[in-house]
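Please find one structure pasted underneath; my questions will follow.
After this line comes chain A, so read on.
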Amino acid sequence: KGISDDEVRIGYLADMSGTYSALAGSGGLEAAKMAIEDFGGKVNGKKITIVSADDQNKPDIGANKVRQWIDVDNIDMVAGMVSSAVTIAVNKVVEAKDKISIVSGSASSAITNQYCTANSVHYVYDTYALAHGTGEAVVQEGGDTWFFLTADYAFGHAMEGDVTSVVKASGGKVVGGVRHPLATNDFSSFILQAQASGAKIVGLANAGADTTNALKTAKEFGVVQAGQKLAGLLIFLTDVYSLGLETTQGLQLTTGFYWDRTPETRAWAERYKERTGAMPTMVQAGIYSSVNHYLNAVKAAGTDATEAVMSQMKKTPINDFFATNGQIRDDGRMIHDMYLAEVKKPSESQSEWDLYKILRTIPADKAFRPLSESKCKLVAGR
Partner candidate 1 sequence: MTTQTLDSSAMDKSVSKNRMLYAVLLFLGLVAPLAIYPVFLMKVLCFALFACAFNLMLGYGGLLSFGHAAFLATGGYITGHVVMQWGVTPEIGILIGTLCSAAMGFVFGKLAIRRQGIYFAMITLALSQLVFFLYVQAPFTGGENGLQGIPRGELFGVISLADNMPMYYFVFAIFVLGFALIHRTIHSPFGQILKAIRENEPRAVSLGYDVDKYKLVAFVISAGLAGLAGSTKSLVFQLSSLTDAHWHMSGEVILMTLLGGVGTIFGPVVGAATVVTLQNYLSQGPLASWVPVILGLIFVICVLIFRSGIVGEIQKFAKKNFS
Partner candidate 2 sequence: MSDNEHKTGVEQLRVADLHAFYGESHILHGIDMKVNRGELVTLLGRNGSGRSTTLKSIMNMVGKRTGSIMINGNETVGMPAHQIAHLGVGFCPEERGIFSSLNVEENLMLPPTVRSGGMSIEEIYEMFPNLYERRMSQGTRLSGGEQQMLAMARILRTGANLLLLDEITEGLAPVIVQTLAEVLTKLKEKGLTIVLVEQNFRFAAPLADRHYLMEHGSIVEEIASHELEDKMDILNTYLGV
Partner candidate 3 sequence: MSQDFVLETQSLTKEFKGFTAVDDVNLQVQRGHIHALIGPNGAGKTTCFNLLTKFLTPTRGTILFNGKDITHSSPTDIAKMGMVRSFQISAVFPHLTVMDNVRIALQRKLGTSFHFWKSDKSLDVLNDRAMELLEEVDLGKWADTITVEMPYGRKRALELATTLALEPELMLLDEPTQGMGHEDVERVMHLIKKVSAGRTILMVEHNLHVVSSLSDRITVLQRGAVLTEGPYEEVSQNPDVREAYMGSEAA
């Protein structure tokens, strides 16, 4: 028992330079470091260290890195993780080596569903939550026929699937869709197909640069003028910031965190902005919160042994600027309140980062897939 080799070692894995680098990337690393500093740099008198690596959104690079971290560098916990494909691969390694991973960046709800492991926590959000937040809101406003532009890998598929069931459940219809490779730069022919489909809503089951490119092309081809609406299913603060309010105004989106929601969020976000020059995305905020929660668990359990820490994390509720009464379920899903937000009009925005207004709160128990529907091997049959 106790702290293995007298150090708590955290590995931060994320896309540091690619399509998804803005939403976690170096900002996420900074957030993790903030958490460690705020914790005092030590837990139970033992040093906390952090190393980081760029997975380039490639499962093999991520998994190999983590394998080496665990085999050679004795890493105890892996944080960050963006691309769902990388996450699933890494979680396999983490499970086989019996260490811990806390996923903040990935979206696929499959991570705690068919791919769930006892060694992983999915912390911030997932496609189920996004689908139920944004999808439901859009259908309720009359957007009952959908066409999907889907990123062709784990995340896109999960997103499309989750939204499809929401749309169908609310009486809508999916009339078609196309799957595009990750990091596509020419969306014109896809947009053309979306236009030809006659659907009321063009759902963007993609993220990062793919979403921004699709939005741009849609604008060029006059999709909105022609009477169709776009639904960005996974949009981060940084996307809105870089596209500008002109292009994005009125978009509805679901988020797990917005900096300008409460005094606590504002206080933390300002500190973060001072260090990085930008306001945090929900992922970056979640990374801080998750690292903090992990360190608390290590401290309470008095060891960094996997099983003890996992059970400590699961039995302690999370209460910080990020989540109120957050709770890690047996399948690894951390459930907390989510928020439906709308992008402000340029005229409504007061300052550079004043981008969203929160429409409503989606309570934790509604936001995430109930265990009763889960295919996770850890909870099935319950």
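One rule holds in what follows: a contact is a pair of C-beta atoms (placed from the backbone, for glycine too) under 8 Å apart; a residue touches a chain by one contact, two chains touch by 3 or more; residues count from 1.
The candidate set was assembled so that all candidates are chains of the complex that A comes from, given by their letters.
Worth saying up front: this structure is predicted, and the values here are computed from it rather than measured.
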Options 1, 2 or 3: the chain contacting chain A in this complex: 1
Residues on chain A engaged by candidate 1 in the complex (per definition of touch): 16-17, 53-54, 58-61, 63-65, 67-68, 71-72, 84-85, 88-89, 92, 152-154, 181-182
